[in-house]
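With one protein chain held back, the other chains of the complex are shown just where they sit.
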Amino acid sequence: MTTRRSALLRQPMAITAACMLGVLVVLAVLAPVLWGGQAAAANPDAITLPSSAEHLLGTDKLGRDVLLRTLVATRLSLVMAVAATAIGACAGLLLGALPAVLGARAQRWFAGVIGTWLAFPVLLIAMLTVILLGTGATTAVVALALTMAPSFARLAQTLSSRVGGSEYLAAARMLGVSRRRQFTRYVLPNIAEPVIVNVTTSIGGGLLALSSLSFLGVGVQPPDFDWGRLLSEGFGEVYNSPVAAIGPGVAVVFAGLAFSMLGESLAAHLRHREHGKALPPRRLGPAPVAARPVETPSATPKESTEEGVDTVVPLLEVDGLSVSFPGPDGWITPVQDVSFRIAPGEIVGVVGESGSGKSVTVMSVAQLAPAGAAVTARRLRFDGEDLTGLTPAAAGKVLGTRVGVVFQDSLTALNPALRVGAQLAEVPRVHGNAGRRQAREMSVRALDDVRIPDAEHRAQQFPHEFSGGMRQRALIAMSQIGSPSLIIADEPTTALDVTVQRRVLALLRRGCAESGTAAIVVSHDVAVLAELCGRILVMYAGRIVEDVDCALLATPERLAHPYTRALTASLPDLGTDRTRQLVTIPGEPPDLSRPVPGCAFAARCAFATDRCRTETPVLAPHRHLGRVACWHPQDATAPDTAPGREEVEA
Amino acid sequence: MAELVIEDLVVTFGHRHRAVNAVDGVSLTVPHGTIVGLVGESGSGKSTVARTVAGLQRATSGRVTLDGDDLLRTRGVDRRRRARDVQMIFQDPYSSLNPRMTVGETIEEALTTHGDLDAKQRAASVRELLDLVRLKAAVTGQYPSQISGGMRQRVAIARCLAVRPRLIVADEITSALDASVQGAVLNLIRDLQRELDLSMIFITHNLAAVRYIADTTAVMSRGRVVEHGDAAAIVANPRRPYTRALVSAIPRIENAGTDHLLRLTDPEGAR
């Protein structure tokens, strides 16, 4: 708790707000004691004086000093605002959050009440309160509390319905936890923070609203006075003494600002605690860059020459790609020194667990890394053109429609506000200079190509009207409409059922085969990639650990890296021996926010030695005709130290 | 001893002309000390069956009994007794643990609600339960956000075991986990089931997982059970065309590097 508070108080905005509030509180406590009498006493000799050294803000109609009155009014103004907000917040919180533990019917009923109440105009509530209670400070406070309550209730309702629908509350219900405990231990703690932020900001808003009511003459009545009252009195004399209206005005703005700034910095603090506050670019320094390779820059296995692949210029060449994000303690580098090549027409899979950097890698290649990411590469070439060192925007322009992208979540990847056909037609419209009609026809044909029935009609629909499988196919159609030479697919089938998944995979495979398009497909499921791809890149903790022909996956004993072998063995398939324990990988992937010395897999590897824990293995050509980054490859009885390359050349 | 019997269960969502039978006449028996797998694609109604058995979803008609006790009865049931009947483990360990409670508090919550152990005994029980799910005692004071997905799922399992329920419903408990962690959780579930003689409904879309872990498997499609039989046999030798389609669609590592996908005939792509 102490560390949390001190972190909050390091923000300049929070410090300013705290100082301003301090001044207000001191004034609220002391001013009425010190100057209360003076501020109320009429002085017939000094009526409506302009600003002077004696009366900085002049005097009012009864000759009272406006500055003193403004200072004294702090107490009443603040107390009223805090009281009204407190009442409104408590009522709103109960009304909004309680239904979460009372069941669906109560929830609907309360939602109805809150909805109708919210529809009650603020002004009307204030006026009705005035009619009922007459004018005065109490009226103003009650009116404000009544108008604040429903918006607090709505906030509490939105937040607590998230808790109410959560599995942890369902679990608590199933455990038989009492309703009162559900409310105090589960609902309240999980909605507290945003509510506190909102309450803080609302005090500022309440202050303004109360001053408005007093300004209208509905709120505080003489002889009492708050800032709104002073403002309205000052405005009445605005021709004689304009400063009399300015003083209380400044006070209102000062106090309103103090509370809204405090709320703002609280919110920022919570946001940063949740997502970690990244250091500003200035303090981060330059992003990490992959070191020069120890061996020759050409990472291509020699054997490709034998197969004649090297005579073809690679479509994509990535060398020493690193991607870093600003983190709380410096750069976090989820992709480190990744190098690979894609031949024209080749389908390459990238497999890895969450956090292995597989998606970040391919998105960076596609020049679609998230804003704020620092992407560096020794070399990045696509289709004979050098992209090294270009900005993402410039490199993206060079890539143009030659790279098509299929994203993971088809519902969020399509724009909900645009028709599917229109989203497909954009590529031919922008890049192919096609007319509206022609582009439309092209998009319908593209949807037809991915076997979407009644494509003409479907093109006119919005994404949410499609089923999941159909959306994914529409995304594939969109990636193909510009006739790309490379398709990058990020988890294209993850959310889909197996039967739909197989159809989508077949579609991708067939599309590539027919048009000679190359593809990089990312997945966490090695079996999916095994069926689809020709070659597979295995990633672990931001690095490629093995680059191997897919056919070898069927014979795990020929795989070299212990991680790849464990990955293929650890999942049950339809032939797993049911009487035996599943093979598992002990431990968890490492935390990449700190640099990992040596091989990142060493901590979970049965074959790890001291060398593995200190020295990072280099991705080097291996005897299985691929590449591997391991000090102790497991694919042969040959001594671990035997370098694979000589064997291949022999 | 606990035997779950589901008879002709129907669960309807929506009203009038938009009403959909999510579960449409399901009958199923879970004999004591066995794991019954429930597989199907999304929308098949398998999770609705699970939630209904767990009391999180109201049934439209049908009977669900545990050793003759009616589980669908809603009135006059002691919530704590009901909690000892059925417990559920959820799919997403990121959302099934209260982010504001430590691992120790989460498990203790189950213990305090059921039984009158003093603080010391509770602490000992928490250690025992953590040990049972292969977690170190050091995690007791940690919050869910500080531990990995696999560890969270173990905590959820421990919380469920703390109540000593007569039946456990496990809803897609491995599908949110990474490949390297899934196997360990499956192993754990199987070990626990044998050690503690648990009765369990194991819901998943993963046929290979259900084949490995379950004794019998029921295949669901459009709210109905289309096939029910021995877990290994149903995969090796599916009788219904739907099951056959499901089995044949599973990507297999044996097909690695082949043109298997190109040889598929896919006449039409409707969902």
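Order of writing sets the chain letters: A and B. Residues in each chain are counted from 1.
The rule we apply is simple: contacts are C-beta pairs under 8 Å (C-beta built on N, C-alpha and C of every residue); 3 or more make two chains touch, one makes a residue touch a chain.
In this section, contacts and distances are computed from a predicted model.
Of "Cell division topological specificity factor", "Fe-S cluster assembly protein SufD", "ABC transporter permease subunit" or "Protein-arginine kinase activator protein", only "ABC transporter permease subunit" is the UniProt protein name of the chain excluded from the display. Screening A:Pro32, A:Pro326 or A:Gly626 for touch with the missing chain picks out A:Pro326. If you put the hidden chain back, the residue from A:Thr401, A:Gln438, A:Ser593 or A:Thr616 that touches it is A:Thr401.
Across the entire complex, the residue among A:Ala111, A:Val253 or A:Ala495 in touch with the chain not shown is A:Val253. Only one residue from A:Phe183, A:Phe215, A:Phe340 or A:Tyr563 touches the chain missing from this view: A:Phe215.
Panel shows chain A; residues 13, 115-116, 118-124, 127-128, 130-132, 134-135, 151, 204, 208, 211-212, 215-218, 231, 235, 238-239, 242, 245-246, 249, 252-253, 256-257, 260-261, 264, 278, 280-281, 326, 366, 368, 370-372, 396-397, 399-401, 403-405, 407, 409, 412-418, 423, 426-427, 430-431, 461-462, 464-467, 475, 478-479, 482 of it touch the chain omitted from the view.
What we mean here is this: only the chains that are shown with their structure count from here on.
Put simply, the C-alpha centre of chain A and that of chain B have 30 angstrom between them. Taken together, the chain B residues at the contact with chain A in this complex read 41-42, 54-56, 79-80, 82-83, 86-88, 90-92, 95-101, 109-110, 113-114, 148, 150-151, 156, 159, 163, 178-184, 186-187, 190, 205, 207-209, 211-212, 231-232, 235-236, 245-247, 249-258, 260-262, 264, 266, 268-271. Remark: chain A residues 166-178, 185-186, 189-190, 353-354, 450-453, 467-470, 473, 497-503, 505-507, 509-510, 513, 524-528, 530-532, 534, 549-554, 566-568, 570-574, 576, 578, 581-586, 588-589 touch chain B in the complex.
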